[in-house]
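The other protein chains are all here in position, but one chain of the complex has been omitted.
Labels A, B and C are assigned to the chains in the order they are written; within every chain, residues are numbered from 1.
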């Protein structure tokens, strides 16, 4: 049995206790809501995209330590990146979560930084859905923003 | 394993090879069709009832030795009986076939005659449906005739 | 063992369930997720393997001895299930793939045949998704109206306005026991109220049939649904019981082999009950396994099981409230007589998912989430809860393990 300490790394608990970028953005910012159908968690991602760059991002909703901290770390990482960079970044993350989409190439050289701490989640497959909830919701918001 | 000779008694094979009352009756005689959903057999019973008495009965259709001989013996037995007697007779037969309906009393004193030879069918439960096909169809025709 | 039932040999019962002897990291398995799905006794596992090793064959179709023997075992199991719930006849027992299919069958067959735009179906706020979503699908298709019986503050159905709610209702469909709150509903009273209002009564009995004696005739219900896998039986099997006249009047649900009497290019006619509702090759080995489960439960005695679970409920409620006071919120009735041994709770602000992960370190298996009752979760003001559910094979030792494991959770968060 993988040890629980693989899951609850210090940096994860830190983002859980003190989430960054929690809050809302008013329209014209885009927002998207995601549900984890297994546990009832939900997350809303607010995205302010201009000229192909993520100017601001915030999130609200309820969830476990993994979904909250993963989303918190994600918002920190993507703010200021171009939409194209964010796409590659999300693919890199999902690849780490063993959820790569075969059709899309993954740039393994992208550095995930603190987010690497979520690697331990892979040993707890049911929690992968928790870790990726914010990211999938982000993808939906991005699609919205490019409509 | 019960022996096959319990099933294929001589009297049964005799009625199978030389069925009695095979044929049709023209309207106003009543007729009803029955299917054995398991094997595809079908039987049609023609019934001429007047003043509460079965004046004539005939049958047509395809089936195995058990369904054909059972129906043949049945037609011989019921011809000339009153509708009430036939009802009691059918109940007695179904009782032998372990298919008694709890709500209706069975008159155990009724003598089934040759039809007793079908007792062996009970040891081959799948064949009970064959043995009773003609009888159930008769019941339907009787219901028709009293409408 | 404090709080336990004296007539109940827990140790012997536990030996019947091989999985309960499992050790992980040297610690025993504490399985507290039986409201989700129950473990299987040897008698069930063995009945299935023995059948597959010795007698497996098609049923109700072929004339050879092997098939006749298989049919006898299969129909024997149907009889056993009929007897277990005191049905009038085994023709009233329809096997489905799970309780969800049984409810969908009712909505699709009875519902489509009897409900039109504007007709009202009454549900309750404590229903499982299986007794909500199929009705919502019919609502989308037909424009029926869904009405809801609300809850009281002590997690009971609020029946003060039941008569008003029932006025003009065609179907009242409700759970016999909440899979989240543990609340046991007054089924007989609700069926009688439904009938008085001219409605039929459907009882989702998934959470009560495994735990207490069920007499469908005494309940006065029209239809009762439950699942094999929650009552020590195999997965892949559910049961619909219905009053014969009603089942006979209903159109078929799934079409195919076994459910027909005649098929021509231009149409078909249906077989008699219960074949009419059992299209295709059924779950043969699973039905035989359920027969064994019913035999097992009857040998323990449903009244004994209920007594054991009342005792467990007392013990668990005492233990958790004494030990954790305000740190724990149990969403459900306090009176052990009014509830099953299923406890949803919030603990020290720790998210249930995290809590269940930490309990797992002590092999304590609880479910975390919405328990397929999202509307209810919203009403009780939780996104998710942790849920510990006890069954005949659980003992006070399991309850103690739960409490100890809860204590250790606070260290991390």
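Here are a few things to note about the model shown:
One rule holds in what follows: a contact is a pair of C-beta atoms (placed from the backbone, for glycine too) under 8 Å apart; a residue touches a chain by one contact, two chains touch by 3 or more.
Note that the structure is a prediction, hence the values are computed from the model and not measured.
Contacts of the undisplayed chain with visible chains (whole complex): A, B, C. Of the options C:104, C:185, C:214 or C:313, the residue whose C-beta touches the omitted chain is C:104.
Residue-wise, the contact with the chain that is not shown comes from C:356, picked out of C:91, C:212, C:342 or C:356.
Checked against the full complex, the one of C:151, C:259, C:346 or C:380 touching the unshown chain is C:259. Among C:182, C:210, C:282 or C:332, the one in contact with the hidden chain is C:282. Contact between subunit B and the unshown chain involves residues 1, 4, 7-8, 13, 38-42, 62-66, 124, 127, 130. Of the residues in subunit C, those that touch the hidden partner chain are 18-19, 22, 24, 29, 31, 33, 36-37, 39-40, 44-46, 48-49, 52-58, 61-67, 96-101, 103-104, 107, 128-130, 132-134, 136-137, 140, 146, 148, 227, 229, 234-238, 252, 254-260, 262-265, 267-268, 279-286, 353, 356-357, 359-360, 363-369, 372, 374-375, 378. For subunit A, the residues in touch with the chain missing from this view are 1, 35, 37-38, 124-127.
The rule we apply is simple: only the chains that are shown with their structure count from here on.
Centre to centre, using the average C-alpha position, subunit A and subunit C are separated by 37 Å. Centre-to-centre spacing of subunit B and subunit C amounts to 44 Å, using the average Cα coordinate of each chain. The set of subunit A residues that touch two or more partner chains is empty.
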